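For this view, one protein chain was removed and the others were kept in their places.
Up next, chain A:
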Amino acid sequence: MVVATENMTSSSVEEQKIWQILQEVKDPEIPVLSIVDLGIVRSVHYLPSNSGEPGVSKRDGRGEVTITPTYSGCPAMDVIRMDIRLKLLEHGYKNITVQQSLSPAWTTDWITEEGKRKLKEFGIAPPNPKQQFCTSEMFKEEAVQCPFCNSYHTKQVSRFGSTACKAVYHCDNCKENFDYFKCH
């Protein structure tokens, strides 16, 4: 019993450390956002090795990171998978596998408040809270705030943008075009 408890504790300590390290893994398309901010890391499980023997580190154990794609065809997923393994390797975690899960499906509501703030600073309008906009109804417009001047006098230029997750908008107030991280 005692042994098991110790293992569990040291397991969750390592998992906390891994979550911290994953903050350093950025989305290759939106480098201000970490994959944790973006809400695509779904779980971290870690089983430390039996330490106590000389030369054996806790980080010699095995870990599994589960991620979920933003969009089915997001080409950044393969890069992210590799970046996770490399970043954890830098910190001494050698045996990490990265799994993908599809359900529950990712939603922009999983982007952290911190993530939304960073997006805005970067010049991308953060997603509105998920409302009724993921419907198939035609010509439905949502109010999107300009990330530069905060005006709501904006209009959609294109339903699709430079990546699957963005749309292009124009601000009638400051005349800038900007990306909107569309609600999904």
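Throughout what follows, a contact is a pair of C-beta atoms (placed from the backbone, for glycine too) under 8 Å apart; a residue touches a chain by one contact, two chains touch by 3 or more; residues count from 1.
Everything that follows uses one rule, which is that contacts and distances are computed from a predicted model.
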Protein name as given in UniProt for the chain not displayed, "sn-glycerol-3-phosphate transport system permease protein UgpE", "Phenylacetate-CoA oxygenase subunit PaaC", "Secreted protein" or "Predicted dehydrogenase": "Phenylacetate-CoA oxygenase subunit PaaC"
Absent-chain contact - pick from A:I18, A:I40, A:C74 or A:V98: A:C74
Which of A:S12, A:S158 or A:N173 contacts the chain that the document leaves out: A:S158
Touch criterion as defined above, residue of A:R59, A:R85 or A:H184 at the omitted chain: A:H184
Residues belonging to chain A that touch the chain removed from view: 69, 71-75, 101-106, 134-140, 157-162, 164, 168, 184
